[in-house]
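Note that this complex is displayed minus one protein chain, with the remaining chains in position.
Order of writing sets the labels: A, B, C, D and E. Residues in every chain begin at 1.
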Amino acid sequence: MRLKDKKVLTVVDHEFEDLELWYPIYRLQEEGAIVHIAGKEGEHTYTGKYGVPAKSDYSFDTIQIEEYDGILVPGGWAPDKLRRYDEVLDMVKFMDEKQRPIGQICHAGWVLISADILRGRKVTSTPGIKHDMMNAGAEWLNEAVITDGHLISSRRPPDLPAYAKAFADALAENSK
Amino acid sequence: MRLKDKKVLTVVDHEFEDLELWYPIYRLQEEGAIVHIAGKEGEHTYTGKYGVPAKSDYSFDTIQIEEYDGILVPGGWAPDKLRRYDEVLDMVKFMDEKQRPIGQICHAGWVLISADILRGRKVTSTPGIKHDMMNAGAEWLNEAVITDGHLISSRRPPDLPAYAKAFADALAENSK
Amino acid sequence: MRLKDKKVLTVVDHEFEDLELWYPIYRLQEEGAIVHIAGKEGEHTYTGKYGVPAKSDYSFDTIQIEEYDGILVPGGWAPDKLRRYDEVLDMVKFMDEKQRPIGQICHAGWVLISADILRGRKVTSTPGIKHDMMNAGAEWLNEAVITDGHLISSRRPPDLPAYAKAFADALAENSK
Amino acid sequence: MRLKDKKVLTVVDHEFEDLELWYPIYRLQEEGAIVHIAGKEGEHTYTGKYGVPAKSDYSFDTIQIEEYDGILVPGGWAPDKLRRYDEVLDMVKFMDEKQRPIGQICHAGWVLISADILRGRKVTSTPGIKHDMMNAGAEWLNEAVITDGHLISSRRPPDLPAYAKAFADALAENSK
Amino acid sequence: MRLKDKKVLTVVDHEFEDLELWYPIYRLQEEGAIVHIAGKEGEHTYTGKYGVPAKSDYSFDTIQIEEYDGILVPGGWAPDKLRRYDEVLDMVKFMDEKQRPIGQICHAGWVLISADILRGRKVTSTPGIKHDMMNAGAEWLNEAVITDGHLISSRRPPDLPAYAKAFADALAENSK
Partner (left out) sequence: MRLKDKKVLTVVDHEFEDLELWYPIYRLQEEGAIVHIAGKEGEHTYTGKYGVPAKSDYSFDTIQIEEYDGILVPGGWAPDKLRRYDEVLDMVKFMDEKQRPIGQICHAGWVLISADILRGRKVTSTPGIKHDMMNAGAEWLNEAVITDGHLISSRRPPDLPAYAKAFADALAENSK
């Protein structure tokens, strides 16, 4: 199991896209990674856009981000809230500085825009936020998954098979 | 009734912010304005974020935009969909070129970003999309209502009293 | 702002008609009025018929009704509950005795029936409760808004533009 | 089975009180009665206040009311709609003139008010509509079930055991 | 009232079939029986499959099962949870040993399977669990109600009139 020493953080808030949160978590666990869910509140149940629950393991302010090898940002409407937390933006910026894998899918790009780490980067996202991504300095491409260095992005749920695989590969190859 | 010869268009899609759609419609009607609701489908019932229904009078593709004196874009999640329709972007651009009042509140700014009419303009919005607004070239201010020429913007439902009044004033003063 | 020294109370319970509660509140605030929301519980979130939330500022039993210049009763199913609280009936009766504006819309008339203040008054309401209104001694008319002295009534949401305006006018003209 | 030659009609609309509709239907069937459900639309599924479905057998306008030995009006919010249909009021009046059993529970009284058959009658109902019942000429009593001639009334779901029994007894004793 | 000295227990969990829980309770009360509702939690509101609420009187672990003359198991998805509680299985087994009436309807049979009391018994149930019932040793019949000794079973809500009557009869005839 090539990810057995890896720790990944996923951030969550209400109205996350249900499959975009859970698919990558389970997929990384398959290869041995430990995945923690962090929310504004710890041990709190957040509810997805369709209704699937997700209980946070920790609150943002208790996370030691340097212990994690990668970060995942789910889509749905949650990113509209997540981008408002300084703790979330700081964690994303830290990962970017350390060049550790950052996964974003669908509307997750809003968080990366607010963290201001997209200038000059190749990305994809839901077409809905294409203009926001481009205005933030990114080069936007319409492909199932884009890997630009440690930045892995996808468009929507049907891209999940390619997205989670690409993130797992990046994680396996990356050494913090 | 100072608005009795005025016609206003409001655009709608599912998950509009219920009060942000309806309050300005009723407020303008009070002064005699005719307000039409347009959606991707005509005579279709759209449902607000909380559940309030709104039936569209017309479909986007049957609107003669030059007949309208102003346009309103509601908040909620609807703007994430509305910004994807070329007809909506064209209507907003037309209003901007003709300098007729454009009202936007909360997340409505996404539509104006995609219509690319914010460069050099003073606006407000929900703080959630502040970075998107700034990246699109706008100067973002944290006030209940900002009137910059024919562009009227507000942040959230409690700003509705000031917002609808400012839009009505702009409409009354504007001559197409 | 002709209402800047005015204080208005609106009473609330679950399943209020969402727009009938909120539209008049915002419309009066536009002209400077202070509007408080009172429920059986204070600082409690009540949910409208469609789902729009409204948090009460105060509980009924902490209200000093003589400090208010007018009272608003929203429609929906909330009036079926509101008419069962003696505090609500007493507040409505007090306003009636002092001839301060009382606004009622749609099903709100049930509260006025139980307060027994409709004998000989001209009113309107949803047609659904027409017989209840007439049996309570009122003369029932099918018009968008009826102003009979300090009693202002309307039928349903599309009457809100006329209703809130009529209530604001009554409030401005009334001196407690 | 003492009710095996009896036919009963129950009227329905959306947001009926789920148990107040279904309990009497099943209870009468136990003793052999045929119970039909009629709504504005025939073979249409109406949904109770809590969500229990009920499919109408017939539409109001196809009912031959003289073929029925009794009529049931459920509570919930449905009576607010049912009282607006002339067909419903006519059916209730017919039953009253023929002195065949009429059952009403909770908010069902609104229908009897609009049919204007309560003058001088002893009834009960949810306390919420007590004033409407009294204003319509009824003598209102706070008891689990009131049988006044062919008029059987109850207050709320916990009265259902006594209510359905009383209606069944009245039906058994009545000869059309 | 032939059941006036009888005490019956009904067990409940979330997603019970709304009518299958409530109809027998009310029907037995009509004849004077006392019916208690027990859940994992006492004085807790459980919600039916469609949304009808039911508040438990007691928690399983406070029940003195020997004081009860019969037990009712409702259908819906609740039996999938109820069969997992040892307290519930023990109560059902006790009733079986003492040959006191056990009522089961629809999916309630799952509980009796886990209590292992179906070997050689004639029963019915929703056809959905027919194979589970037969695999547990029962003889499965497709009839509205089956009474095999103290075991009374039915298939679905339309069988409720016959089911509750059969249970009441069994209760009246049984002497603990």
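Basically, a contact is a pair of C-beta atoms (placed from the backbone, for glycine too) under 8 Å apart; a residue touches a chain by one contact, two chains touch by 3 or more.
The shown structure was predicted, so the numbers you read here are calculated from the model rather than taken from an experiment.
Across the whole complex, the hidden chain's contacts among the shown chains comprise A, E. Check E:V92, E:I113 or E:I146 against the missing chain and you find that the one touching it is E:I113. Residues 77, 80-81, 83-84, 107, 110, 113-114, 116, 127-129, 131-132, 135-137 are the ones on chain E that touch the missing chain. One chain is missing from the display, and on chain A it is touched by residues 18-19, 22-23, 26-27, 29-30, 48, 50-53, 160-162, 164-165.
By definition in this document, only the chains that are shown with their structure count from here on.
Counting hops only between chains that touch, chain B reaches chain D in a minimum of 2. Think of chain A turning onto chain E: fitted on CA atoms, that turn is 120 degrees, to the nearest 5.
When chain centres are taken as C-alpha averages, the shortest distance to the whole-protein C-alpha average belongs to C. Taking shared numbers over all numbers used, the chain C to chain D interface scores over half, which places it in the same class. Averaged C-alpha coordinates give centres for chain B and chain E that are 57 Å from one another. Chain centres here are Cα means. That of chain B falls 30 Å from that of chain C. Along chain D, no residue makes contact with two or more other chains. Contact topology of the protein chains: linear, an open path with no closing contact.
Pairs of chains meeting the touch criterion: A-B, B-C, C-D, D-E.
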